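Every protein chain except one is present and positioned as in the full complex.
After this line comes chain A, so read on.
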Amino acid sequence: MLLPATLSFGSCTSLAAVAPTHQSEKSAQLHLPLGSSSLVFSSNTNFKFNGGLQPKSLFLNTSKNFKTSVAVQSDQVGSSDPAEKEVAKKYYFVVANAKFMLDEEEHFQEQLCERLRLFGERNMEQDFWLVIEPKFLDKFPNITKRLSRPAVALVSTNRVWITFMKLRLDRVLSESFEADSLEEALASTPTKIEFKKPENWVAPYPKYEYGWWEPFLPQASSKTEA
């Protein structure tokens, strides 16, 4: 796929801004006097600083058979190896009350949808789930004593991403545990989730619909995989 928003910043001294003539054109060049370094944006992730910095090539693997999680961490490498499947895996999570996770923090919904879209586009196996009233919380008395119920956890095998999610959500508690199987890790106590309608909703748009989280629950994601 081509990115039409293609810019090429050269280090030339010309001040020309080139108006794209028509939209079928694939790129427009903007020559900028940006000092010694120059930046080239091409139609994909490759971008180089000719002035020196060469970001490591991105992890993206376009192979159709590519099946691993986004952040390839040392603790995850080999996750697709069948021989290692029985070995206990580490799961990382952030947890807070259901109202915070599913009702108040609407950007959280956008983030999860964005990530699910990305995993679909790149043919990667989903490695994150929402768990309502997770059973693994019983192992964490220090968390449960500070938690309103019902609680909702975002669980992932990707430690690095959970660190990011902790930074984003802030008002959450974070921990990790080991489990022998995905079923065991994501086991939950059936709980009805109800939210009161906000008293004065002043946003010029409606709230995300109740139940937006269903595609992220373990049952739903395993169904789509099957």
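The rule is short, and it goes like this: a contact is a pair of C-beta atoms (placed from the backbone, for glycine too) under 8 Å apart; a residue touches a chain by one contact, two chains touch by 3 or more; residues count from 1.
Everything that follows uses one rule, which is that contacts and distances are computed from a predicted model.
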- Query: Name the absent chain by its UniProt protein name; which of "magnesium-protoporphyrin IX monomethyl ester (oxidative) cyclase", "Proteasome subunit alpha type", "Gamma-secretase subunit PEN-2-like protein" or "cysteine desulfurase" is it?
  - Reply: "magnesium-protoporphyrin IX monomethyl ester (oxidative) cyclase"
- Query: From the list A:L102, A:V172, A:L186 or A:L217, which touches the chain that is not on show?
  - Reply: A:V172
- Sites on chain A contacted by the missing partner chain, in the whole complex: 1-7, 9, 14-23, 28-34, 37, 39, 41, 44-45, 47, 49, 51-53, 55-56, 58-60, 70-71, 95-97, 100, 107, 110-111, 114-115, 118, 121, 143, 146-148, 160-161, 163-164, 167-168, 170-173, 202-206
